[in-house]
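Note that one protein chain is taken out, while the other chains of the complex remain in position.
Naming follows writing order (A and B), and every chain is counted from residue 1.
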Amino acid sequence: MLLIHCPYCDSNRPETEFRNAGAAHILRPSDPATTSDAEWAEFLYLRENPKGTIAERWRHVHGCGRFFNAIRDTVSDDFAVTYRAGEPRPGTTP
Amino acid sequence: MSMLRTPSGGRIDRTRALRFTFDGRLMQGHQGDTLASALIANGVHLMGRSFKYHRPRGPISAGAEEPNALVTVTRSGRSTPNLRATQIELYEGLAALSQNRWPALDFDIGAINGLISPFLGAGFYYKTFMGPKALGSNWAWTKIYEPVIRAAAGLGRAPEGPDLDRYANRFAHCDVLVIGGGDAGLTAALEASADGKASVILCDEQAEFGGWLLNSDGAWLGETLATLASRPNVRMLRRTQAFGYFAQNFVALQERLTDHLADLPEGTPRERLWQVRAGEVILATGAIERPLAFPDNDRPGIMLAGAAETYATRYGVRPGTRAAIFTACDSAYGAALALKAAGVEIAAIVDIRLKPDPALAAQALEAGIAVHSGTVITGTTGGKRVSHITIGKLQPDASVRGADQLACDFVAMSGGWVPSVHLFSQSRGKLRWDETLNAYVPNITAPGQKQRSVGACAGAFSAEMRGAFNGATPVPGDPAKVKAFVDFQNDVTARDIRLATREGMHSVEHVKRFTTTGMATDQGKTSNMNALGIVSEALGKSLPEVGLTTFRQPYTPVTFGLFAGQARGDLFDPVRKTPIHNWAVAQGAAFEDVGQWKRAHYFPQKGEDIHAATNRECRLVRGTVGIFDASTLGKIELVGPDAAEFLERVYVNNWKNLGVGRCRYGILLNEAGFVIDDGVIARLAPDRFHITTTTGGAARVFAMFEDYLQTEWPDLKVWQTSITEQYAVIAVQGPKARAVLAPLVEGINLASEAFPHMAIREGRICGVETRLFRVSFSGELGFEVNVPASQGRAVWEAIHAEAIKQGGGAYGTEAMHVLRAEKGFIIVGQETDGTMTPDDVGLGWAIGKAKTDFIGKRGLMRPDLMAAGRKQLVGLQTLDPKVVPEEGAQITAEANPAPGTAALGHVTSSYWSETCGRSIALAVIANGRARVGEVLHIPMPGGAIAVTVVAPVFYDPKGERLNG
Partner (left out) sequence: MAKTLMAEPPKSKPRLPNDAIAWITAAPPLARFIFRGSPEAEAAAGSAYGLAFPKALNRAASIGERGKPGARVALRIGPDELLLIVPIAEGKAVQTALETATAAHPHSLVDISDRHTGFALEGPHAADLINAGCPLDLDERAFPVGMVTRTLLHKAEIVLWRMGPTLFRVEVWRSFAPYVEALLEEAAHDFL
């Protein structure tokens, strides 16, 4: 069982308390009506599936209840870092 | 006492004799024996038959690595197969059975497999079963191989009844976990716990701590154990196998609690699973001796030298009276001396090395033991027990000459020692080939696994462990003509492995799968190095170039009970019951599972089946009044000044114009535009809403709302709280609904003008605070009474009493489904499947057309979702009104469509409607609304069912009955 660091509880908690919530940093367009079909399809369905580092959302559902972001290695399952929702991906400039 | 017992010494209690049986034969051993040591003391080495050839086999080890001596232990209704006799602690009355033999261990008909063994060589799974082509591809398999192999091959029998035992689970955390309680592990535990602060768990798979130290009488062991036991920060777990090492220093331990006891204590778990998270793991798992692969090296009586020494010194039993020692390692000289001291005659030490250590050789000679250097065993004889060996001298050209025969009744062999790196490898640590040790040793620790290996498992061998040999020992003549076993449990010989490489298996992973070497329940603990040695020689590659197969969890086989733990029977999954559940039980209701919930399905009266009960319950609702437990519905209280704004953004409907005290049927989509939930939403105050969701969607909808509130619109001032379990919900439906509630309700005017359809009022019922909805999922005048859950049963009973007075009664989920289908009300997840839009299911009217955005609005604008020809909700009437089609059945234009014809749609709901006096069905059909009046077909195995497409409302199309 993996331990995942919840950036709100600020502690390592067992993975069973968490739910994955898909890719991180996918912004809902502020005015969906103006998006093209292709853009909307991209927003809905098109996701990176890298071998290696991925940014994804998790929710501490059986804990504090918060959604947060994580950088995880899809090969080793190592969580490099977790950070609060709304914060930029570490290593990128906002 | 047995002739084979030493007069004194060892860890057994000679004052405590224990009786046990093996295949029904009564024998005697001592407290402190294993089954293996006790059998050996009774002169029994033949403990099993091999997997494939049914060759007679005895134990080669004295521990967890044992490949041969697998037995079944039975006791008081229990039967546990495939236990290693070398690990089973003897107790009074133990009953063990040999396995994989028929009719008896001594006379086994399956040994004929040995005679046809040329057909069962490497890759036989893949090749032999092909058979002669002329007889068809399957002939050989079905006619010969399968019946023979199924009857003859295999391990013990799986028990048939439920597991009678209890299994415990414990999550534990410690600063240091020490695995292995031998010299190195005990030393590490002493150091780690010395400060009195660090919490330390020390585990060892044996009945006693000490490992190799148990073979001698040192004072250090006793003192050390006493010191550790006196430290409150140390937890010592005996009989505890660390079997899995996972990421982030998470280690699974199997603690055996009762298997060694003669009397099973009532209620006590048999085993305990420890799931340990350790700050640091110290591996002190020692080393395993490797066998030598020489011709006919598998006869009972041929065992590892260290094991022979252990039997003699720890268990006080001589494995025989006259031993031959065959070795590539110095430690066998010590074993020879220990056996000699225990009263065993030593026929000779046969050392494959040209120049054994002169001091050791001198020591042996001094003790009267002949040493043959540069010599190998070239064969053995003996039926159920080895009786002779032949030896030959290695020649400078690597050939072997000579055939001297030596008599012996057991052989102690040593190919040297292999660090036990299994757990290190499981932790994803990287190994390194050590040329000196001729073995792999731990090298690089995986990230996040704070750990170290100490002692022999780290390759820190003592001086006497010097010397090792990998591969098959040289033989005179053709090596393909001899059976030199490498993997004893899976019956893989050196010849099989060479054959595999000749047939093109050049990767060790391929060789493993082709020959099955290392794939038995022992995972090749004693065979891997020899297999690698043979592959290396056959391919002309160095051993590290050949590579190594992966070690996997579990280290030794683990019971299923341990994994199941407490999650069995009623505790497998939470069973959720409503506050009214026990009333329904008392009424004899039949229940159905809806997720984790138990829901009353119907309430059969005397002699009624589901159909009769459901028909009667539907008549109650349509004729007088029915009451229904709707407590499982998801419920959310949404509060804050932006509550209406939030609803506006997530549901398709308009919410800002919903008056206080009014309800609206809400439809929830995902961003793609598909219906995912629905429910009635009531406005209790300008800033407070009571939302209902489907039973199954409650948690999902709550999570979705939380997601949007936390991450998309954190600026909105609105918060949600789950109130699903705060309220019991009692639906009261039917023309007499108002009459039922009237005597019970205070502070609410039930009159239609004061309390219209789709309204909510707060007041009291039976003196209890209630949120009373006027809603209907049946098409009749209806109310839903929400009361605090603790009052649900009492209020239900009061309402039920009133309903009885009105000629009504309770109804269950089956009647609820029929009633709503008669009205064409959808069930999300039944009429929808995640690809239906509101318009597809006839709910386009609910969408707030003027809204600029809501979840799913943009999705609905996608071309495919607006295209013509989408599947639409319709009603179906069978031409024969008595026929009720199956839900899920496909619908076609033709009664007998050509194969490959795509269906137009499928039946989503189908019932006998007592109200309509005929069957009714809902379906989704391409372009369905334009097809009303058409006759379509439902092809079924017994012939197609003709149906007419109709509007999806079968009863009261104008909705007049809602007014009561």
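Points to keep in mind about this one:
Following the convention adopted for this analysis, a contact is a pair of C-beta atoms (placed from the backbone, for glycine too) under 8 Å apart; a residue touches a chain by one contact, two chains touch by 3 or more.
These numbers come from a predicted model, not from an experiment.
Within the full complex, the chain left out of the display is in contact with A, B.
Across the entire complex, the residue among B:Q206, B:Q275 or B:Q451 in touch with the chain not shown is B:Q275. Only one of the listed residues, B:N82, B:N169 or B:T948, touches the absent chain: B:N169.
For the options B:A229, B:L365 or B:V575, the residue in contact with the chain missing from this view is B:V575. Chain B residues in contact with the hidden partner, per the touch definition given at the top, are 166, 168-173, 199, 265, 267-269, 272, 275, 277, 566-567, 570-571, 573-579, 597, 637, 639-642, 717-727, 788-791. In the full complex, chain A touches the omitted chain through residues 1, 8-10, 13-14, 16-17, 62-66.
Keep in mind that, in the parts below, only the chains that are shown with their structure count from here on.
On chain B, the positions that touch chain A within their shared complex are 246-248, 250, 275, 277, 447-448, 671-672, 703, 706-707, 710-712, 714, 852-853, 857-859, 861-863.
Against chain B, the residues of chain A that register as touching in their complex are 1-3, 19, 21, 28-29, 31-33, 35, 37, 40-41, 43-44, 57, 59, 61, 65-67, 76-78, 85-86.
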